[in-house]
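One chain of protein is taken out of this complex; the other chains stay put.
In order of appearance the chains are A and B, and numbering begins at 1 in each one.
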Amino acid sequence: MKVWIEAHVPDFLRRKSVMIVGLLIIWFALGRIFKGIHTLDLGNSQDTPTTEVLGQFAANIRAARAENPIFVYVFNPFRQGIESFIEAIRSVISEPASGALIPFIGWLGVLALIGLIVFSTSNWRSSLLSMTLIFGCGVLGMWQYSMDTLALTLGSVVLSLTIALPIGIWAGLNDRVMKMIRPMLDLAQILPTLVYLAPLALVFLIGVAASTIATMIYSIPIGIRITAHAIRSLQNGPIEAAESMGSTRWQKLTKVQLPMAKRTIILGVNQTTLAALSFVVIAALIGAPGLGEPVIQALSIRNIGDGVTAGLAVVLIAVMLDRSTTAAVTHSNQLPLTGGELLFRRISVAVAALATLIAIIVSRQQLWAAIFPESLNFRDPIGGAVDTFTEWFTSTFYFLTTSFNEVFTLNILNPIEYLLADAPWYLTIIMISLIAAIVGGRAVALLSAVLLLLIVWIGLWNDTMITLTQVLIATAVVMIIGVVLGVMAGRNAKFERLLKPLLDAGQTLPAFVYLVPVLALFGPTRFAAIVCGVFYASPVVVRVVADGVRGVPKEMVEAAIASGSSTTQVVTKVQLPASKKSLLLGANQGLIFVLAVVVIGGLVGAGGLGYLVLQGASKPELQGKGLAAGLAIVLLGIVMDRIAHASAKRS
Amino acid sequence: MRRNLTRRMAALPLVAVAGLVLAGCGESVNEATTETATSEEAVVTEEETVTEEAVAEVAECGDWGVAMHGWVGYTASAQVITEVAKNALGCTIEQTQLEEAAVTYDAMEAGSVDVVIEDWGGGRWQEWVDRGAVQEVGTNGNVGLIGMYVPQWMADENPDITDGTKLNDYVDLFKTPETGDKGAWYEGPPGYTTIGEKMIDAYDLDYQVVSTGSEAALIELFTQATDNKTAALGYFYDPQNFLAQVALARVNFPANDWSSTEEASGLTDYPESPLMKLGTTELMESGSPFVTLLTNFSWTNADQNGVAADIEGGMTPEEAAQKWIDANTDTVNAWLAGTGASVG
Partner (left out) sequence: MTTAEEPSSPITDSAISVRNLWKVFGPASDAIVGTPLADLSRTELLEETGCVAAVNDVSFDVADGEVFVVMGLSGSGKSTLVRCLTRLIEPTSGQVFIEGEDVLAASKSRLRELRRTKFSMVFQHFGLLPHRSVIDNIAFSLEVNGVKKDKRHARANEVIELVGLSGYADHFPEQLSGGMQQRVGLARALAVNPEVMFLDEPFSALDPLIRRDMQNEIVRLHNDLNKTMVFITHDLAEAMRIGDRIAIMRDGAMVQVGTPTELVLNPADDYVADFTNDIPKSHVLRVSDISSPLKDQTISHARPVEHDAIVRTVMHRIMSDPDPISIIQNGQVIGCVGREELLTVFAEDVNEELKA
């Protein structure tokens, strides 16, 4: 066969891009002819045999919750243990005890305590910044919500790290352990957050404990990954030296490997913390107290002001956590102090500790220091301003946003959705597998076909294709933005400095928070979900592309300029081709990020799998379908990830 | 030197804990309010002093959680009972924002919340009742009616558009990019009771269900439709104060004869349903005076819409609830009968 092709098919037809374009044309033509046949369209409340089985399974689990020994002796005590741990933290900083007016510490005390912790792990500048940012949460009128979010985040991080650090260290030291957990870590990276919620709620019900456990499951793999990497990437020299001096394994670990890996491990703490924060906000869907609550509420009663204000508070907390942990990394990187400097440092920490103690005592006794003063609370004016602005924006640009939405939907969204969802399912599977074969090879094509068939078997084919349409379009837009901004940032340091705060904010802001303003602009449409996905995924892609462009060897660029290339030629003929790997990596990241958000888009009318997950969460009779939708999301994620991965590898 | 440094770091948490203990020894704002109401503390909140007098004769209430749902009418009911429980009975109430139905019942089973003040679903909680986690506490006095609505201007221009069986005549008006050559049928959020697909099926309507995902989306939809005179056919319900702000017309289908979505044939319309209160077994068997309050709580659609209007008009839920309580002390005292507490 191969020989035959080589002998008879002209060269240009064997080029990948030509083959893909050809396939698309054939696909489009066939799709037109067979439009509407065998689309496996399913009503929102209709079940399939698989979803019924899952529904029964879910019902059995629910029925077992009261008496089954696994629940009575394992799950329930575990849940209650986690709950008491988190509630203990909450009772200190956020939740007043029964009959009390304030938690154990009033706002001033909390502020001082945060300042002290940051100061003792880094420097006064970061400490001041952290206190300012947290103070900002109070100014936004979100003190109590912010404290709940902070308590839940910190509690989850502590619990996550107690699991992630030992496992990460073990996996760092032992190849076999790493090999065993790697597939799980890989899977965890592509799982959209929404998928965790329903199965966990089934076992751990709804509330603080379930939210914490879900958050842990989300953040633990990140902690493990970075810790293992930290241990693995150490230079061998000092370790071998320690061994040659007769260290025991334990001495080697505690005196050499851990101290040397400390910096990267703290970076892992940073990443774990930010992941936990973003998840805690979404976990409001399963009863997590905190800033996610006003966001959900804003979604349901259309209170854009409060939703955006809460979103701002999330950003403040995210920046605070990010900056303070990053500062701790830098600090741990510095040489230890000696002599007079050390003495000065000790005295200043002691003074700060004393000041904190005083602040805590005052915050328990003086009303102004106990409850965040009403006079500093600008929630109403800020929320009002946001509302007014949105009102003005939507009424002024209503014509623009809706018509843009309409043009986009009619000319791009609908045709692609017809192709994927309104064609016979087997045609779509064959075409996707063929494309996978061209870009990624036979193994990936086979895997894609099998996983897609599994989705057909589950019975949610049509909804999966609706979701896939949105993911593909959003990813394409993200890639365009990513390449344009990424190339500009990669070529121009000044532009990058300008862009950096925006990227930082974009990456720290939980996707959940976008939903409210986007809904106001674009109404309950698939387009709204796509816009959310684009917002969320662009920063990371811009970063990856910029890194890639910057990584192109200078000589290569200089050689191109020296041979008289124009700027456009340098970009298109040298910098982009040379950073192809980064582009594909960016596309892969983009896909995964977009998938996570498009699924949440079920909350703003995107339909598809995300909607089914949400519907399953609140309607017990459709819970099986919700679980099945979660499963389909996972399968879809794996298919996209593997295809992108394989094509990146092939290049 | 380095070692000393790390040791000092290790000592930090210890110092912090010691500090907290030390701080705990001091008298706090918490104790001050319950022991002596000095002039300074009195500023805290007026209710706080009310509490002191009321609590004297009333049995210990305890800590309870109230589920909060995403529509403003619910917020009105929940906030009123919260304020009465806190201020008259001395309860500690934590409100938690949750999706309705299963999510909330699971939260009740987990002990995260204890009360649902307004539940629209006929018996969908049965499984949790069977497991002994949840109990029905009777109706709350409101009567709910779900339906499909169009903006009033459409009904004015096309009088028989409100006859559900004739919707196919107007399908051109409702076509959108989302639905192609079919009309858009904007369905309620995921948790809400919906039978749109069955209705479309049963009447052979040329419409396609669009899942809105949230109530905000529906409100947005009708607001835009009214302001810009665009067409919209969407899910809505009464009591909901929004109906007082934006004129909508209900699209009616033949009579109502069912109570759960599963037995709905689609040939019928949504029925009127009395809205239910639910409580956890833990609460109901606690002997707390809050149980009495919850059991007796009942008010009208007009009451709810009044409070909801105040909230939407810019009052905080607390203020709006307190305003209604102050104006209806007799009703509230009737709820409190037997607890020994009262307001006003």
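As a convention for this text, contacts are C-beta pairs under 8 Å (C-beta built on N, C-alpha and C of every residue); 3 or more make two chains touch, one makes a residue touch a chain.
Predicted model only: the values in this text are computed from it and were never measured.
Here one chain is not drawn; of A:17, A:56, A:174 or A:338, the residue touching it is A:338.
Of the listed positions A:33, A:128, A:184 or A:241, the one in contact with the omitted chain in the full complex is A:241. Although one chain is not drawn, the whole complex shows that of A:226, A:256, A:285 or A:299 it is A:256 that touches it.
Interface with the hidden chain, as seen from subunit A, comprises residues 235, 237-248, 251, 255-256, 259-260, 262, 335-336, 338.
Rule of thumb we're sticking to: only the chains that are shown with their structure count from here on.
If you average the Cα atoms of subunit A and of subunit B, the two centres end up 30 Å apart.
Every residue of subunit B that touches subunit A in the complex is listed here, in rising order: 1-2, 4-5, 8-9, 12, 15-16, 19-20, 22-24, 26-30, 32-34, 40-41, 43-44, 48, 62-63, 68-72, 75, 90, 92, 94, 96-107, 109-113, 124, 127, 131-133, 177-178, 180, 186-187, 189-191, 194, 197-198, 209-221, 224, 227-228, 261-262. Subunit A meets subunit B in the complex at residues 43-46, 59, 62-63, 65-66, 79, 92, 95-102, 104-106, 109, 113, 116-117, 120-121, 201, 204-210, 284-287, 289, 293-294, 296-302, 336-338, 342, 346, 349, 353, 356-357, 360-361, 364-367, 370-371, 395, 398, 405-406, 409-410, 413-414, 516, 519-520, 523-526, 601-607, 611, 614-615, 617-621, 623.
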